[in-house]
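Note that one protein chain is taken out, while the other chains of the complex remain in position.
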Amino acid sequence: MKRTGVFVCHCGINIAGTVDVKKVSEELSKHSGVVHAEDYIYACSDPGQNIIIDAIKEKKLDNVVIACCSPNLHETTFRNAAKTAGLNEFQCEIANIREQCSWVHKDMEKATDKAIKLTRSAVQRVRRNEPLEPISVPVTRRALVIGGGIAGIQSALDLANTGFEVILVEREPSIGGHMIQLSETFPTLDCSQCIMTPKMVEVSKHPKIKLMTYSEVQEISGYVGNFKVKILKKPTYVYADKCTLCDECTKVCPVAVPDEFNLGLTARRAIYIPFPQAIPATFTLDIKNCPGLLPIACGKCTDVCEPGAIDYDMKPEIVEEEVGAIIVATGYDLYEKELLTEYGYGKYPDVLDGLQFERLLSASGPTMGKVLRPSDHKEPKEVVFIQCAGSRDPELHCAYCSKICCMYTAKHAMLYKHHVPDGQAYIFYIDIRSGGKDYEEFVQRAVEDDGVLYLRGKVSKVFEDKGKIKVWGVDTLAGKDIEIDADMVVLATAMRPSKGADELARKLKIAMDKDGFLAEAHPKLKPLESVTSGMFLAGAAQAPKDIPEAVAQASGAAGKAISILSQERLYHAPTVAEVNVNLCTGCGMCVQVCPYDSLSLKDGKVEVNEVLCEGCGTCSATCLRAAIQVKNMTPLQVNEMIKAALGG
Amino acid sequence: MAEEFEPKIVAFLCKWCSSAGSDLAGVSRMQYPPNVIPITVMCSGSVSPLYIFSAFNKGADGVLVSGCHPGDCHYIKGNFYARRRIALVKKLLEYVGLEPERFQMSWISAAEGVKYTKVIKDFVQELKPLGPQKKLRRTQ
Amino acid sequence: MEKVLSKKAFPQWVKKLESYTMYLPRKDGDFWNYEVIKNPEIIDLDYLNTVLSPKKIIFPQREVLLEFSTSNEEELKINEVLPEEAQSVIFGVRPCDAKALTLTDKVFGGDFKDPYYWKRRNSTALVGLACNTPPSPNCFCLSVDGSPHSKEGLDILITDLGDKYHAESFTKKGDDLLNLAKALFKNPTAKEKKDLEKIQAESKKKIQRQIKDTKKIPPKLKDMFDSPFWDEESLSCIRCGICTYLCPTCHCFDINDEVTSSSPIKGERVRTWDNCQFPDFTMHSSGHNPRPDKAARLRQRILHKFQYFVELYKNYQCTGCGRCISKCPVGIDIIEVLEKARDYGS
Amino acid sequence: MDHNTYIPKLAKIIEIKEEVGGARPIKTFRTQFLSTNNFSFHSGQCAMLSVFGKGESIISISSSPLLKDYLQFSILKMGRVTSSLHEMQVGDIIGIRGPYGNSFPVEDWKGKNIIFIGGGIGLAPIWSVLNTALSIKKDYGDLMLIYGARTSKDLVFQEELEELRKRMPVHLSIDVEEPDWKEFVGFVPQNVTDKKPSPKNAIAITCGPPIMIKFVIKALEGLGFKDEQIYTTVENKMKCGIGKCGRCNIGVHYVCKDGPVYSWAEFKKLPQEY
Partner (left out) sequence: MVNLEELKKEASQILKEGKVKYIIGFQRGSNGLLPVPAFIKNPKDVEKLVWDPTCVYNLTLFLQDEKRKKTKEKEPDERPVGIVVKGCDSRAINVLLQEEFIKRDDVYVLGVSCENTGVLDEKKLAKKLKGKKAKKVEFGANDDFVITTEDGNIKIAAQEVLAERCLECKAHFPVIYDVLIGEKTKRNVENPFKSLEKIESLPPEERWKFWKEQIEKCIRCYACRSVCPMCYCDECVADTINFVVTPDTSAEEKAQKIKWLEKSPVSSENFVYHFVRAIHLAGRCIDCGECERVCPLDIPVRFLNKKLEKEAKELFDYDVGFDPDKPSLVSSFKDDDPEDFIR
């Protein structure tokens, strides 16, 4: 008969104040198989752990239950103690009698009774635990970074500079993301491109980074340490190594389409370079807008291309790569125009979103850094900035705060004033969120030094009237209605997860939150990890954030990835599914429900890929024949726990 | 005076959301009745109908299955399977005449200590007027 | 003791027996089953045979043999649980079912008398009802040494004479029942006796099914143990337990501990019917099974009834009630199986 | 009314010895009744052991009936009940009812030579009769034990066997070669053929796995033993122990009541269903 020890922690008075710990230990000492039961004031303290270790050794305990706080806190502590005493870590289980008992009840008698049942239930479980050793797998010491914005670039550089090979995949023809579109950055007002381009160049020159632009992750399989990725390389129809950037091709291209980089404020050709500093520095033929390659409808660009860099026969290519860790930095997009009609966005050319305004401010922008109205190229004298356009509006739009808008609106207004000193900037706001180093000072500067007029209130209507854009709003502080005849309206549009991120998340099997941002494994303690081990999150893909935060998270995610890649082998929790082949009929229902593709049928029986299995147990609840179960949480154990919980 | 009936409830809580939610309720020192014995499972998707039948058979007055909100499942989709399975079990139990109050399911996230507290309070409150569950309990 | 009772007076007699626990077949949907009589006014002896024979009262499907408990590891207590001392009467027992009890008597008697069985058996009086018309289209009592008005195993046999019942007691238990309501009973007249004989003779003719040459079967079976016959005959068997659970002569049982509390241990040792058609019936804990397939299990059922039992107790272990035929889900017909066996290879 | 045989008598485990470890462990238990002992039995008989809450299991008694202090059972861990027996400790209480079944006709064998042939756990039922014969050795002729197991670790009663060597010939065997093994290597039937016990005025008792019994009998027949000179024991699943529950029968024989001891002459006549 297995010998079980039970240790009941007082946790000072945290437990002992409500639960009669002596009685719990006394009752448990009568439980069949329990040969040792005692209580101690702080089981997690060094002396407390020593008591457990000594008892295991002296009484030859086969397993122990610690009745204490939540297993999320000290399970590791006690399992390590059990290991020190020579047990397997799974021969130690925790009964949570603090969070789930003493802290939530007042009636001592009832709380004690519940604590006894909880502890018995843990005893019934631990007695049936099998000793397990972590599953070990070799590591492919390369990383994949998805997304070539500032977060992705930072992660890639950190990884590469540590010495690991990195594959950086970017969907667009150039890396740089949204940051490269910005003019100046708050609160320092340094030039975004000036600080971004060196990093982009570093990426392109780095011997450890394999840059794959105009590419998308198509398929992923494998598991932490050993992912297999299929990447689709879309044809650019231009050989970067042959292209001399002479720009002859764009001159002959007959097509003009809105330019993505300038958010439609200008036009580009079907063959184009996204922006002068693009990395890789080459042209891309946009097949969607080209008059046609099959059959060739125009062919002018190839006629003028002297180096012969254009190849209409270029084919999409699937590249297979093996990596050990993945960082997802897919960034954000702005809230869709179609969804935000109330401010005239998308209807009036002079109602702009924040990024468009950035382009207007940018020295490399469509107006060469002059603030001019898109409609008539006149300098706007009255500009209304509307914060929370789409954010913090659970009824109609996004419930969350997009976080960066307060700051960049202040920056916009400030920069506008720098460009048009005689103009007036109004900002409608709900409240100002300026937590962050030097942020509050920055906002104050906008108000005090640059005379930006902050109006606390919402805008009720925006409409065109005699060449002006009328803005009706309310100033809740003054308690009066406001009407502004604006020349331009700039919306601090909400941030949304990048388009297509949901599809990618499904491929990667990482969860999304209710707003479609990628979900971290734990809101506090695992903000860099996704729920799938070996995949990490960086930047605005996880939640709206500004540049320093995105960079910090990117470095953090790189650090996390390094902690995997720097190991020879990885260890995986051994509490995985196991199959009783005698009972399995090969119906495949478990294979269908497995979220990790860890199950497969072979010769009419199910097989578990232990490395992929996360031990969720959905298979076991689905199986009609109890032919599959998760180790150390078997139906037998649960049934015994049920009995103990009901006092039977 | 006769002592008030105290229902015995078994709650299957998923480790990542609902059990964490119950921990939060504890950390926040929220108070709820001690009638529920939680059993933490990895995922609500792992709760086999057998567990539920077994709990009633062994004398549970009520059974709760609680998982992550749809889309929040730590295992991506376990709770969706649970939702389907539990719906069928619930229909079956009610069909043979078990009081619907006795078997419940909830979505409780790690952040919802308040909700956990409320679910438990409501559950106990709803079970009290029903008295002991004798229908499916093993006769002793 | 031989008496006559008017049909109208029958409920009054039953009423007089109130100190007994009384069972009577009651209609439940399309079938009849024995139940405790709660209201003696509503009594109907015009019934087809019950799904389960009165075996279920004498040898219930579940009974507790003993209780065990520990308050802690040291003090283990066991407590014998014998059936309560209650005098019972079962009315309307068909002669085949009564005869079946004489066969289970043999099994539960012998060197080790089964106290549970005998306690019930001895305290229960069986009031039979002769089958003027066969209660099942598959009755074949005449082929297995029975008859529709056999008194074997009965304390009293009642025969329907139209407006009255003829009641004959064969035992003291039977006499007691009649004596409790002496005034209701009259002695039979000569005509009534003659009517009885006539009815009895006619009833035999109404039996629809028979086994020819039953006597030839046991010796034939003895040589058929290794015959492929069993494989052929068992092809359609679905391994359910209907034939044996419904059989009035089948007596196999299982003993299991049912635990109500595991710490400290508390529970009951329970005897339940078991069934030679179930795979684990004979399976060793090593997994070895002397009767590994349905052919072996069908063979056991047939041989037990028509060879082993005959050899041991000089009786067929079958009283021809026809239940196993009527209820077999796939139409396996013991009469056919036996006749085929008898003629097998010849 | 007769004594209710379904009610076991409580007994305390007074000694536990691990005979064999590994995946198919065997332990020997010695038990003493809590109340006065009126449990008398004969060699070859079985008892129904109870672990309350788990159920019952029929086990042959391996101690000699002449020993009144305790009952001994050697038990292979096999299923629900035997597994819990293996978890028990000295001082734990079990239930015992019986004895059940027939026994070896030791009285009839007086003056004869006896050859005991066992395999694995099959030595347990033999042990009782062997010890009985040994304790009144003068009543019998020559005794001989031929015993084997899969490996040297699977041999039961190892210490006792060493003691036994001093009093009678003991021939051990293991199935496959092992370093330091000085005795026979091969299966028990081969050892029987090798040791050539004489059929003259002899009785052979063989117990073990069915396949071994089958070949031991062949070997004995080869040496000239008659069917009546060969005895064996049979196992079947049992619940009641008294011929009522209906599962242990081989033909008309209820092994629990009419067995487990059979002469080969009798056993040959039964249907081959065991």
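A, B, C and D are the chain letters, set down in written order, and residue numbers restart from 1 in every chain.
Here is the rule we use: a residue touches a chain if its C-beta (ideal position, glycine included) is under 8 Å from a C-beta of that chain, and two chains touch if they have at least 3 such contacts.
Please read these numbers as outputs of a predicted model, since none were measured by experiment.
Taking every chain of the complex into account, the omitted one touches A, B, C, D. Within the full complex, the residue among B:10, B:63, B:105 or B:127 touching the omitted chain is B:105. Listed residues A:76, A:221 or A:585: the one in touch with the omitted chain is A:585. Counting over the whole complex, chain C has residues 28-31, 51-52, 61-62, 137-138, 235-236, 238-242, 245-246, 254, 256, 258, 270, 272-273, 275, 278-281, 283, 285-287, 325-333, 335-336 touching the chain that is not drawn. One chain of the complex is left out; on chain B, the residues touching it are 49-50, 53-54, 57, 70, 77, 80-81, 83-85, 87-99, 104-107, 119, 122, 135-139. Against the chain not shown here, chain D presents residues 23-24, 77-80, 82-84, 86.
Quick note on the criterion: only the chains that are shown with their structure count from here on.
More C-beta pairs touch across one of A-C and C-D than the other; that pair is C-D.
Chain C and chain D have Cα centroids lying 39 Å from one another. Averaged C-alpha coordinates give centres for chain B and chain D that are 53 Å from one another.
None of the residues of chain D touches two or more other chains. Annotation for chain A: residues 643, 647-648 touch two or more other chains. Those residues of chain A whose C-beta lies close enough to touch chain D in the complex are 1-2. By the touch criterion given at the top, residues 30-32, 120, 640, 643-644, 647-648 of chain A touch chain C in their complex.
For chain D in complex with chain C, the touching residues are 1-2, 4-8, 10, 50, 52-56, 78-80, 82, 92-93, 95, 235-237, 239-240, 242-252, 257, 271-274.
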